[in-house]
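Omission of a single protein chain aside, the complex is shown with its protein chains in their original locations.
The block that comes next holds chain A.
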Amino acid sequence: MSPATSSTITLTVNGEKHTLAVDHRTTLLDALRERLGLTGSKKGCDQGQCGACTVLVDGRRTVSCLQLAVGAEGREVTTIEGVADGDRLHPVQQAFLDLDGYQCGYCTPGQICSAVAVIEEHAAGWPSVATGDVRPEAGAPELTAEEIRERMSGNLCRCGAYVSIVQAVARAADARTPGTEAEGATA
């Protein structure tokens, strides 16, 4: 490839460094799927509308189809393949599995990456459109079913597994902070 249209970059994915020459047009999603063999991140629309390609970049959720691979250099990328702790599933993965929070499975990696970030965003006190009181002194909103639905709405599921997805995210949020009630998991 011509140097005018390609670059050699180093991507840090799931804690591992990969050096590769990429076409400047290559999206982070295509670099993961076609170059690194990490096909867990899915391509549902390739234009940022469905969320199936969601990964974590520096801990924040990103639709990897709208980010160029060259722009991800120097960032920590976490994909679905890196969410579990070795053989121990992440609580979000475990909850999706146990509660059947999916059917065909194609949106699932994006849903799970999103949910991992949602739980962190909520714990950090970030409000959403569903949050009633957004004043800083009001503190973190309760992670109700309505909050989860709102925060997970960037991830489409055509099989319509939303009811179980909401329950799974609530259960995983519970697991993160033992003893707290994720009220509204079924409300």
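Here is the rule we go by: a contact is a pair of C-beta atoms (placed from the backbone, for glycine too) under 8 Å apart; a residue touches a chain by one contact, two chains touch by 3 or more; residues count from 1.
Methods note: contacts and distances are computed from a predicted model.
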Which of "Xanthine dehydrogenase family protein molybdopterin-binding subunit", "Secreted protein", "ABC transporter permease" or "Cytochrome C" matches, in UniProt, the chain that is not displayed: "Xanthine dehydrogenase family protein molybdopterin-binding subunit"
Residue among A:L28, A:C50 or A:A72 touching the omitted chain: A:C50
Which residue of A:G59, A:G74, A:G125 or A:G160 touches the chain not shown here: A:G160
Touching residues (missing chain, whole complex) on chain A: 1-2, 23, 25-26, 30, 33-34, 37-47, 49-50, 52, 79-81, 83-84, 89, 93-94, 96-98, 100, 102-109, 112, 130, 145, 148-150, 152-153, 155-166, 186-187
